[in-house]
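Every protein chain except one is present and positioned as in the full complex.
We call the chains A and B, going by the order they appear; numbering starts again at 1 in every chain.
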Amino acid sequence: MATTRARISSFSRNVSTVTSQNPGLKHGPNGTMLISSGIPDLDKILGGGFPLGSLVMVMEDEEAPHHMLLLRNFMSQGLVQKQPLLYASAYRDPKRFLGTLPSPASSKGDKSSDLSHEKDIRIAWQYKKYFVDSQLNLNTNNGGQQDYCNDFDLRKPLDRHYFSGSNVDCVCFKDSPNLSALQDRCAEFLAKLSRNEGNISSAGRIAIQSLCSPQCKYSNDEWHMLSFIRSLKSMTQSSNAVVVVTFPPSLLSPSCSLRLQHMADTLLSVRAIPDEDKELAKLLTGYQDMIGLINIHKAARLNTQVPVILEATTFSIKLQKRRFLVLECLNQAPVDGSSGSSYGTSGGCSGSSKVGTLDF
Amino acid sequence: MADSICRTLRDGALEGELAPTLTIKDSLASPFAFHVFSHILLQLSSHVIAQKSQSQGIVIVALSRAPSSYAALLNMNGVDVASSKKWIHILDCYTDPLGWKDKTRKSANATDCSPQISVATSSFKTVKDVDKLFSVITELGRGLVGENKARFCVAIDSLSELLRHASLQSVAGLLSDLRSHDQISNIFGLLHSDLHEERAVAVLEYMSSMVASVDPYHSADGQKGCLGDSFSQQNLTKGKFNVRSKRRNGRVRVTCEEFKVESGGITFASVSSVDGTAVAGLLPKVQFNLQLSEKERVDRSNVVLPFEHQGNGKPIQIYDGRRSLEESNSEANPISSGKKEDSAMGEIIYFRDSDDEMPDSDEDPDDDLDI
């Protein structure tokens, strides 16, 4: 509230630079502050990153673990920027997961040339409105000591000192009878980041992996999970934090899954890609490098009523040099028209990944 | 028939029998049951005023509409509201069905500030208690018509709403208690069929003597809750009105009408073609009669079968396209040699074109026609 008051004009869309105090934050449209998703391409697609106070839901594929890639990069990005992190999962030792986080790419010179090269080919699909800004950011980013957004090398584990500090908290919710313990932990975490001070000093990240895992005791109580997400959402709205929750829609009833989708500010889904599919290889350029697909169903629209209409909603997930996660627009002739309709259908039935063929 | 329903309700119950009960059901595809409900209510009111009906008063159990809307309805249709206190009473279960408002008003000492309406109402604040509802309804009815043998009718404006608050069993119990009450002339209620399980609808249909269902024109694609249907222009104002009424003699009368909703109310028109599907389902498809009566046996034996030679004992001659042995010598013999003697009657002479023509060819003579 205080920050919104301070800014009298609401037309703040064009101010999208990294704030001087904190490199991990930047101004987004409509008086929001953004943090990076940890994947430079995803930031660009979403118009800068995830806005603080938003709930990001990732619909898992029942076969491919691509949601883990998103989670890892999201968490690493926060840790590199020394932002507080709360990680919760249904596995017995959630701390172990921190050892699998990727490390930011070290060789800067090599990377920046790489980036500028990429920039030329990816201009066409970049999110136009923010194109100028993101270009600016890239320039400033590479020069600065700490970046708004890093490229993460998936083969290099994150240095221990990043997550041995006190700002990292891990919760295992496998054995708890319900989610109220987790909710309390989240409330405690978010209370420290409440949006009362005028100046945002730090932004927090909460990552919840596979919320509706079947091994949890409450996994039959859909209303309990829904009310947890709902209260998490409302707590987040008034704090300087971003919550990323992944869930398997195939294990939920369709209506429950749709309710969760409605609750999300930003809604993503990941899908597996069939291995060695000759037809697909013919259809898509760069099929060999693809490991999966990501769908952007909804981009957050805090403080505005205008929906974010993306140029494309389906992107391929690729590993560049087997190290860096990149998202690319699918290079296939009628991509745009058909991706729009697939967006419609897959939104309607969350289990679109069940359809044998890829309906992009 | 909307008229016949009204007549049945007007005539009311016979001594010692269950009161006629009408359930009006609709679905979202054609949500006009309330129009039918208010049509019947108005008809009955005019009968009551004219003292043409068995019932002398109406008790409206208002669950889904505000009492003021009934006052407005009566007013707009020219019913004398001033005199209405004598024959109509609204049991208001709408304003405060669970007593929430009552609780806060008691604590805040606030006064009831609902708009004053000209129709007599009394409020009911514990809808979950169906037994109490029954006793209040009968009490109100007695208040209207007195303690004697005079009867009154009960209109329940949403059985659906009642089913939400109380169990199916208790609602069915309420209906059966009302039907067997000796001062109740008739009962009619409204039901949104797609809000309930099939069983609930079946139970209420079983409990009632007439079921009027308001259906969309094209019921085939009337998917449950599909909004696309209700948006189709035709279903916005028109529909079919099907009535099944169980008559006292044990027959079921099925009628179908069209209705049209206009400003000012609902009008009914009879449809010329009543589809016989209901009847067809009732009767076995093929009927066999294995026994013959004596007369039938005699008649059957008298039937002359085709080709049986009639009269002179000569062999049967039917032309089959081949020369029979007897006729081989007479090339152009007329076919019906049996009737040669009366040539005055005229004859058909047939010549074969040639011998290579296949006898009695199957070929279609119009085969080569190119149409």
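Structural remarks
Going forward, a residue touches a chain if its C-beta (ideal position, glycine included) is under 8 Å from a C-beta of that chain, and two chains touch if they have at least 3 such contacts.
Operating definition for what follows: contacts and distances are computed from a predicted model.
Here one chain is missing from view; checked against "GPI transamidase component PIG-S", "ER membrane protein complex subunit 2", "Cytochrome c oxidase subunit 4, mitochondrial" or "Elongator complex protein 6", UniProt names that protein "Elongator complex protein 6". Screening A:Asn167, A:Gln237 or A:Ser250 against the full complex identifies A:Gln237 as the residue touching the chain left out.
When the omitted chain is restored, the residue from B:Asp194, B:Glu258 or B:Glu347 that touches it is B:Asp194. Only one residue in the set A:Gly99, A:Gly165 or A:Pro254 touches the chain that does not appear here, and it is A:Pro254.
The chain not shown here is touched by just one of B:Gly16, B:Gly264 or B:Gly346, and that residue is B:Gly264.
Taking the whole complex into account, chain A touches the unshown chain at residues 1, 4, 10, 30-31, 222-224, 226-227, 230-231, 233-235, 237-238, 253-255, 258-259, 261-263, 267, 297-298, 302-307, 309, 313, 337-344, 347-348.
By the touch definition given at the top, chain B reaches the unshown chain through residues 28, 31, 64, 66, 68-69, 72-73, 76, 94-98, 100-101, 103-104, 108, 110, 113-115, 160, 164, 192, 194-195, 224-225, 227, 230-231, 233, 236-237, 261-264.
Criterion: only the chains that are shown with their structure count from here on.
Rounded to a whole number, the gap between the C-alpha centres of chain A and chain B is 58 angstrom.
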